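Only a single protein chain was left out; the remaining protein chains are all shown in position.
== subunit A ==
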Amino acid sequence: MKQEYTITVYTENQIGLLNRIAIIFTRRKINIDSLNTSPSEVDSVHRFTIVINETEDVVRKLCRQIEKQVEVLKAYYNTNEEIVWQELAMYKVPTDVIAEKVKVERLLRQYGANAVVIRHDYTVFETSGHREEIDSLMKALEPYGLIEFVRSARVAIIKNSAGFHEKLKEFEAKDAGEKVIENVFLGKQEEVFTM
C-alpha cells in the first residue's frame, strides 16, 4: 500500500551529491513530493529530508540504493506517525483589502500565523504546520485577493532518534561497529529502526 514516507539522509557536504540522490528517484520514475537539504546537528554532516508516496518495499530499496552512494552516511525512512514534521508557508495579500475586510488578529490566532511584512500595498503572513493547516489558511485568504503563496519543503525530526553524534564516531572509526549497518535488516523494521 502506498503512503507518505519521509526519508532522512545523513551525508557528507559534497557537490553533486544532490544529483546522485535525485537520480535514484528519477530513474525509477518516482516523483519527489518535497526535498529539503540543510546542515544537521553534527558539524560537517548534511541532512536531506525527502518526502515520497510509495510502498514500503520500494522505499526500503530506495534507501539501500541511497546508502550505497559513497558520500552517504545513513538513510532512514519513516511514516508520518514516526516523525514530527513541519512545513513553512508565506502568503502575500493586498493590505487595503485585508485591513478593511478581515479581522486580522483573529485570523492570525486561528491559524498560528504571523505578519512578516506590512506595507501600504501588500502584507506577507507566514505560518508553519502540517499541509492541511497551511492549506486552510490559504483557503481563508483566497477570497481576499491572495497575490502569492509559497510553501517550503518538509523538515522532520524523527521521534525516536538519539541523533547522529554517536553514530558518526563509528563511521569515523576504521572498523565499523554494529550501528553502522543498522539499516541492514531482515523484515525486522521494528527492531532495526529503533530511533
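Operating definition for what follows: contacts are C-beta pairs under 8 Å (C-beta built on N, C-alpha and C of every residue); 3 or more make two chains touch, one makes a residue touch a chain; residues count from 1.
Everything that follows uses one rule, which is that contacts and distances are computed from a predicted model.
A.B. asks: Given the options "Ferredoxin", "Acetolactate synthase", "Alpha-ketoacid dehydrogenase subunit beta" or "ABC transporter substrate-binding protein", which would UniProt use as the protein name of the unshown chain?
C.D. replies: "Acetolactate synthase"
A.B. asks: Just to verify: which one of A:Gln65, A:Asn80, A:Ser128 or A:Ser152 makes contact with the chain not shown?
C.D. replies: A:Gln65
A.B. asks: Determine which one of A:Leu73, A:Ala113, A:Leu141 or A:Val155 touches the chain that has been left out.
C.D. replies: Final answer for the missing-chain contact: A:Leu73.
A.B. asks: Identify the residues of subunit A touching the omitted chain, counting contacts across the whole complex.
C.D. replies: 11-12, 16, 19-20, 23, 27, 60-61, 64-65, 67-68, 70-73, 168, 171-172, 174, 176-178, 180-181, 184, 186
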